[in-house]
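Only one protein chain is missing from this complex, and each of the others stays in its spot.
Up next is chain A:
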């Protein structure tokens, strides 16, 4: 609006313009009525893009010195090299020349779009041989300042005072020798102490949205790993859970630790936009403690899945199987016709090449030694037999091999201390219409690795589950027909027969489809999950007797604590109701239940292996009575205290309730008349003889019982 307009308008409205104090007029905050402010500051809305430094510039030295005629050619060569590594900014390559002669000075500046590209270009081309006499020396422009200011005299670097790290294994020193477990329910992830004495859990750490998919303990229990969009993170510490390290890997889906928890393998797969393409897979291997990425693997899912293309969508996890015991020396990958074994010193292939094994479909490491077992199925319609072989790593020497005929499938099971390997062999019957199963048992620690063939009493029984006793010589098999299969126990070693497998016994018609050995052996749970609705049988294999039969209705998961003292059974959110977990003692006594809606996961914190020698452990087992006395006394004290506390708590609750009832009663009394009025003056029976009724109560019960019994008799 021009000034004239304003004046005329003011005149129209009869306002004396000169008397209006413009400064007294304020617009309501945040409202400008569409009037543009002419304040200087407002025009600075469009932020200028400032160069934040020279971090994206590199200096390339040791270039050939060329005359003007060859300047363009050299420039093109440089552009060609560096364009592969990043986007050079427009006019971003500047090669200074001697102003007198027009000859280049042997160096140039290159400006990239981002500092990351510059860094990458520096790393990749430092030391690049253009020809014999010209080896690139590449530096970041920013580094020049720093390098120029180096002091002439050498200064001893300051020694930082030693900061002791947190004791990451403090949980093992718990006075009550309890174990920890992690659970996820709803948005929360919680770490809890299992406190069987208090018949409850004690919280350690709780955090909502701690992870975006799941959590996992490291194999020795030191770390808890959480997954996020940006990557994985490990948590741990002495008293509470603090973040110890992060591993950048966008959209990480799965993680896996090496058995000695030195390395973390992360996995991510990208669904292809075209469904016919294989999905893209990226796997990274990190050093857990330093957080450094040691190696990454990229490729299409086909290269990482077993059985060749068209088999499984995505890779079967874990892609890399760790071997070589707790030293984390080797890891192996199976792909079509090859087994690639990497060693962790260089993160390269052993002998720089993969092993060629035609049609290999399965590999399995010994849990303690660097021995790899592999299975090759039948070829050429039975002309070439199937084969199970043991290969020593890194020598790649075949220790033992066995050819098997008319085989449909094999499954390999290592015993936890690497002493035995059981191979379940499914063979075709003569008609080829059905299969039957047997076992090939390898004794790894004996000379020449003898193999024994075991067939079940009834050859045609289907095998439903198989499990080795941890650290022991026994194994259990569920075999036979659903819904009531049999469970048999065998031992590899008996007093009479040193080296022969012997059957210990068979339990007939059990409602079981899964086996869960205690980590310390001797005890086993025969579980009927899924169709069997959570039947549990706690069985002592030493005595061959059932300790308890019980049920955790609809249980989906069963996990022993690392010491073999307690078992947790859980109903996860695959079912809608009764979500939560139950903790039992090893002999099937129910200790406590925890109900949690939307229950997803339960995992006990593993413990590292004991430092005690087997002899020492045996000695302790022998003198168990001596040691257990102390704990029994403690248990007694706690249970006394607990019942005392319980009584107190109940008393308090009762008192609180009584108090509330009294308070309400007095109010009720006050309102008595009003109530009567509402009822047209009728007095309620309850109010007439409130006190009397109470006293009569006990007597009344007696009467009632008589009445009900008569009814039943009718």
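Quick note on the criterion: contacts are C-beta pairs under 8 Å (C-beta built on N, C-alpha and C of every residue); 3 or more make two chains touch, one makes a residue touch a chain; residues count from 1.
Note that contacts and distances are computed from a predicted model.
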item: The complex's invisible chain, by UniProt name, from "Centromere protein M", "Auxin-responsive protein", "SUMO-activating enzyme subunit 1" or "Eukaryotic translation initiation factor 3 subunit I"; value: "Eukaryotic translation initiation factor 3 subunit I"
item: Identified contact with the non-displayed chain, of A:398, A:597 or A:644; value: A:597
item: Sole contact to the chain not displayed, among A:69, A:163, A:397 or A:577; value: A:577
item: Candidate in contact with the missing chain, chosen from A:94, A:209 or A:553; value: A:553
item: Chain not shown, touching residues in chain A; value: 533, 553-554, 575-580, 589-590, 595, 597, 650, 653-654, 657, 660-661, 664, 668, 671, 674-675, 678-680, 686, 697, 701, 704-705, 707-708, 711-712
